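Worksheet for the structure shown next.
For this depiction, one protein chain was excluded, whereas all remaining protein chains were kept in their positions.
Chains: A, B and C, in written order; residue numbering restarts at 1 for each.
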Amino acid sequence: MATAVATGLDMEQLFPVRRVLGPDGTPVQAEPDFPPDLLKDVYRWMVYLRVFDQRCLNLSRQGRMGTFAPFSGQEACQVGSAYWLRKGKDWIFPTYRDHGAMQVMGVPAKHILRYFMGDERGSCVPEGVNAFPISIPIATQLLHAVGVAWAAKIKGEDTVAVGYAGDGGTSPGDFHEALNFASVYNTATIFFIQNNRYAISTPNTRQFKAPTIVQRALAYDIPGVRVDGQDVLAVLTVMKEAIDRARSGGGPTLVEALTFRYGPHTTPDDPKKYRTQEEVEEWQNRDAIQRLRRYLMLKGLWTEAEDEDLQQWARDQVNAAVAEAEAEPRPSVDDIFGYVYAEPTPELVRQREYLKAYLARKGRKGVGIHA
Amino acid sequence: MATAVATGLDMEQLFPVRRVLGPDGTPVQAEPDFPPDLLKDVYRWMVYLRVFDQRCLNLSRQGRMGTFAPFSGQEACQVGSAYWLRKGKDWIFPTYRDHGAMQVMGVPAKHILRYFMGDERGSCVPEGVNAFPISIPIATQLLHAVGVAWAAKIKGEDTVAVGYAGDGGTSPGDFHEALNFASVYNTATIFFIQNNRYAISTPNTRQFKAPTIVQRALAYDIPGVRVDGQDVLAVLTVMKEAIDRARSGGGPTLVEALTFRYGPHTTPDDPKKYRTQEEVEEWQNRDAIQRLRRYLMLKGLWTEAEDEDLQQWARDQVNAAVAEAEAEPRPSVDDIFGYVYAEPTPELVRQREYLKAYLARKGRKGVGIHA
Amino acid sequence: MPKLTLIQAINEALRLAMRRDPNVVVMGEDVGINGGVFRATEGLYQEFGPDRVIDTPLAESGFVGAAVGMAVYGLRPVVEIQFDGFLAPAHEQVVSHIARIRNRSRGRFSCPMVIRIPSFGGIRALEHHSESIEAWYANVPGLKIVVPSNPYDAKGLLLAAIEDPDPVLYLEPKRLYRAFRAEVPADYYTVPIGQAAIAREGSDLTILTYGVHVHTALEAAERAAAEYGWQAEVIDLRSLNPIDVETIIASVKKTGRAVVVTEAPRTAGFHSELIALINDHALEYLEAPVARVTGFDIPMPYLLGEDLYLPDPGRVMEAIVSVRNY
Partner (left out) sequence: MPKLTLIQAINEALRLAMRRDPNVVVMGEDVGINGGVFRATEGLYQEFGPDRVIDTPLAESGFVGAAVGMAVYGLRPVVEIQFDGFLAPAHEQVVSHIARIRNRSRGRFSCPMVIRIPSFGGIRALEHHSESIEAWYANVPGLKIVVPSNPYDAKGLLLAAIEDPDPVLYLEPKRLYRAFRAEVPADYYTVPIGQAAIAREGSDLTILTYGVHVHTALEAAERAAAEYGWQAEVIDLRSLNPIDVETIIASVKKTGRAVVVTEAPRTAGFHSELIALINDHALEYLEAPVARVTGFDIPMPYLLGEDLYLPDPGRVMEAIVSVRNY
C-alpha cells in the first residue's frame, strides 16, 4: 500500500480488532468482569431493540410510518456505545440510525416512533434525557459533540459527549474539523464510527482507500481503537476505556466498530442492487445477539424459557409504544408555528392566523396536497 | 503524546525532515546531480522574487496597490515547488501567497501586480500558462487540483496538478475531502503545504495538536514527506520524486515544507502582536537565498560581481513591470460586466447601459464612493 | 411519441448527452451501480463505465469542488446532489468559485457544469429532503437556475444546461418525478434557458410560478374558470436566472392582476423578486396588489405537517379571488 512508500506501517496490525467473544459465543480472551445482571440487562436491550427495529420497518412498509432507517445487525454498537453514559449528565449526538442508542439513553420508544411517523415532537425528549435530536446532514453532529464537551470543560464539568457517524460519515469535512478541534482542545468527545461497510450503495472501497478508518487517529494524535461491532462485550470494554479516559481529562478517542446492517439503508432502498446475499449471511452468522445468548447460556446465566419470556416482553413493549404513538393527533398549526423562535414574530403570528382561518374555511380534510 | 496510547509511534522519526544543504550552505548529504546552469537559474529566480516581493510590499504601503500578501522567506518553496512542472501541461492552484510560484509557471509579473492593484485582469493569464487564479477561500483550491488531475486521468493524460496551502489551510474540511478524493481516485495531485508556523496570528500549536502536518498522509494511505523549506535543493528533490511518482501513476503526495514568512501576513497585519523578533531572526539565519548563494560560491559557480549584476537585473525587471502595470487604465464598465456569463443576460445589458449613461451624466470623477 | 415520466426524461437526457459528448461525466453519491436514489442515472454506469459515471465519497464540497477542476480541464460534469438540503456543504464552492471563475479570470477560464438538485417538498420525506433553496442562489451573479415542470422541458432544459458554457443549477421537482407521463421526443433537443412558457392562456389574471406549482396553479385556474368564468394565464417560468421579464410583464400588462406561487418561506423568497419586477415594469397596470401564495416562515414541517405548509389549489384559488375582487 502507498504508505509503504512513506512508512511501511501495517495499520491492521497497529490497530488490532478488539474482540472478547468469538462468533460462537465462546471467549477468545479473558472476559471483562461484568456482573451477570449487567450482562442480562445488555442482552435484554439488544433483543428489545431488534424487535423494535423490525416492527418499525414493517410499519414503514405498511405506510403507517415514513421513511425509516433500520439498525438491525448493529445492536451491539447501539447498546454498547451508550450503556455506560451517565443519564442526565453525558450526551449523545445520534444519526438517523442510532435510535437504539437513543433509547438506551432514555428516549421513550414513542418519541422515536413519532419522529419516523413525521412529527417533530418526537425529538422533544423528556427533560434530563441528553440525546440530541437526530442529525440527518452527515457528520455535522460530530461538531456538536465537540462543542458540548468543550463547553463542559470550560465550565469545569466532566461531561462526556459521544458523536455517532457511519463509514460514509468519515468523508465530509466536518469529520476532519471535529476530530481536529477535539484534538487541539482535548475535549471529552468520543467519535463512535459504525463501519457497516456501506454508505447506502457505496462500499468502503469507494469511500476511502486506507485499510481502516481508525488510522485517522494518527492524523490528530489521539487514541484510536478498532473493535468487533458484533461483540457487545468488546464494544462495552473499549467504550469503558474511552469514557474513563475522556472523563479523567485524557481527551477524545476515535472508535471504529466493524458491523453490518442486515436491512435496507432506509425503507425505499433495495440492497440487492449493491451487495450479495452471501455477504449478508456471512454477517448474520456473526450476529451479536446470538453471540451473547450463547455466551450467557454457556455460563448458565440464561435459559430458553427466559428467552421466550423476553421475546414476548419485547413484543408487548413495542406493541404498547406503537399503540401510544398511533393514538397521537397530527401536529397542529400552533405546533408547526410555535417553535421557530422563543417568541413568534408579528409576521409569524399573521401567517399562523391566516392558516387557521383558511383551515376553518376549508377544513383540514379539504386542504393540503395529501387531501 | 496521545498516539502513544494507541501506537507509540514517533512521527518526527517516521517523517524525517529532508535536507541537502545546512544553513551555512555546506551539503549535509550527497547533493542531487543538478547541472550548474539549473542551480544558477533557480538562484536567479529566488533573488528576483525577493526583490519583487519587497517592492510590492512598499507599493502597498504607499497605497499604490491594495492589500498585499508577501512571501519573503518562502522563496525556496515558491521556486522549488513549481520548477519541474511542464509549462502548458501541468497545473498549479495557488493561494494569495503563491504569486512567486505563479511567475515560475509563466505568469507575467505585470499580471500579479495588476491583481494586487485590484484589477481582475491580472488573473487573465496568457494562454498556455496553467496557473489557476489565486484562491482566497482557504483550502478550497485543493479540490480543484484534485479535479484537474482526475480529469486528466479520465482523459488518459499524465498531467500533474499541484495544490498549495499553508499550515492553516490544513484545518478546513476541504483539505480532508481533497486528500481523501485524491487517495481514492489515485489522482496525480501534489499537496504542497507551506508550514510557515502561523495562520495570521494563530500558531501551529492552536491549529493542530500533532507534531507534524505530514503524518496526515497516514490517514489517507498516501506518501508524505517533510522537507526543509529553506533549502531549495531539498525542495527540488522531494518535488521531483513526487512529480515523477504522480506522472507514472503513483498517485498523490502530501508535502510539508517547513518555512517562515519574514513579513506581515498581509500589509495591514502587525506580526509583533504575535511573534518575537528572536523567532524572526532565527529563521532569517536559515535564509534560503543566502544558503544557495553560499553553496554556489563554495562550488565556485558564482561571484560577488555576478551577484551585484543579478541584483541590478532583478530591480530593473521589477521596475519595468511596475511601470507597465501602473500605465494600465482602470477597469471599464464593459470590463466589470463583460465576463459574468459567456453571453450577458438582457438584465445585465440593461444594467451596464444604465451605468454607462449614469457615468456619462456625472463623469467617473464625480461618482463613486472613492470620488 | 414515447410517454415518459419526468425522471425517465432526465435519465434519457443524461444518456443522450453522454453518447453525444465524451466529455460529459456524471458524478455524485450512489449514481453508479445503484443508479441514484431516484434512479435518475439508471443504466448509465452499465453503458458508460466507472470513469464517466462516478460514485463519489460522501462529501458534497469534495465532489462539487473536484468537478470545478474537471470543468476547467475540459470535462462537462453533471453533478447529482442527493437531496436539496445537501447542497449546503458545497455552498462555498458554488458561490465563491463556480459562479465566479469566468469573471475572476476575465474569461480565461470557465466552469461549465450542471448541478442536479432534487428539490422541493411533498414526497413525505425526512427532514432536509424537501427544501426550497433557490433564494440562496438567485442573488448570486454567475449562476443560472432552471426548474422544469414537465417531462418535455425536463429533458430539453437538462440538455441545454449541459451544453451551456456557464454553470447551471438544475432544480428537479421530486414530487413530479413519477406524477405523470407525457410525450417526449426520443431524439436530442434543447429547451432554451431564459424563456418562460405560457402553460395556460388567459386574460383576467396572471399566475407566475415554476416546478410543481405550475400544476397547482393550473388546477386553481380551471376552478376559477368553472366557478367564476375568470381565465387565468399561467406562466411557467422554467428559468429563474436568466428570467424572462418580457413574457412576465407582457402578461401582467394584459391582465392587470397577478398571483405568485412558490413553496419557499414567504419572506424574501424568489417570489419577492417577481413582485419587484412587476413593480419595476408594470406597476401602473396593476389593479390589485400582487398576491403571494407561498410556504410559511417556518422550517419545512416533517411529513405529518407538510400538507399544512405547502400551497394547494385552494390557497391559490383564494388568492385569485382576492386579486379579482380587490
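We adopt the following convention: a contact is a pair of C-beta atoms (placed from the backbone, for glycine too) under 8 Å apart; a residue touches a chain by one contact, two chains touch by 3 or more.
Everything numeric in this text was worked out from a predicted model, so none of it was measured.
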Partners of the unshown chain among those that are drawn: A, B, C
Contacting the left-out chain in the complete assembly, out of C:V95, C:A154 or C:M317: C:V95
Touching residue (missing chain; options C:L44, C:A264, C:V293 or C:L308): C:A264
Residue among C:E29, C:E80, C:E127 or C:D204 that touches the chain left out of view: C:E127
Absent chain, residues of chain C that touch it: 85, 88-89, 91-92, 95-96, 99-100, 103-104, 127-128, 135-136, 138-142, 241, 243, 264-265, 267-273, 275-276, 278-280, 283-284, 286, 288-290, 292, 296-299
Chain A residues touching the omitted chain (full complex): 120-121, 123-125, 127, 132-133, 135, 137, 140, 143-152, 154-155, 159, 161, 173-174, 177-178, 180-181, 184, 335, 338-342, 345-347
Chain B residues that touch the omitted chain in the full complex: 66-67, 96, 115, 117-120, 136-138, 168-169, 171-174, 199-202, 206-208, 268-269, 273-274, 330-331, 333, 335-337, 340, 345, 347-348, 351-352, 355, 358-359, 362, 364, 366-371
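The rule is short, and it goes like this: only the chains that are shown with their structure count from here on.
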Far-end chain from chain C, centres as C-alpha averages: B
Chain centre separation (chain A, chain C; CA means) in Å: 35
Distance from the mean Cα position of chain B to that of chain A, given in whole angstrom: 44
Per-residue overlap in chain A, given as positions that touch at least 2 other chains: 171-174, 206-208
Chain C, residues touching no fewer than two other chains: 56-57, 59, 61-62, 89
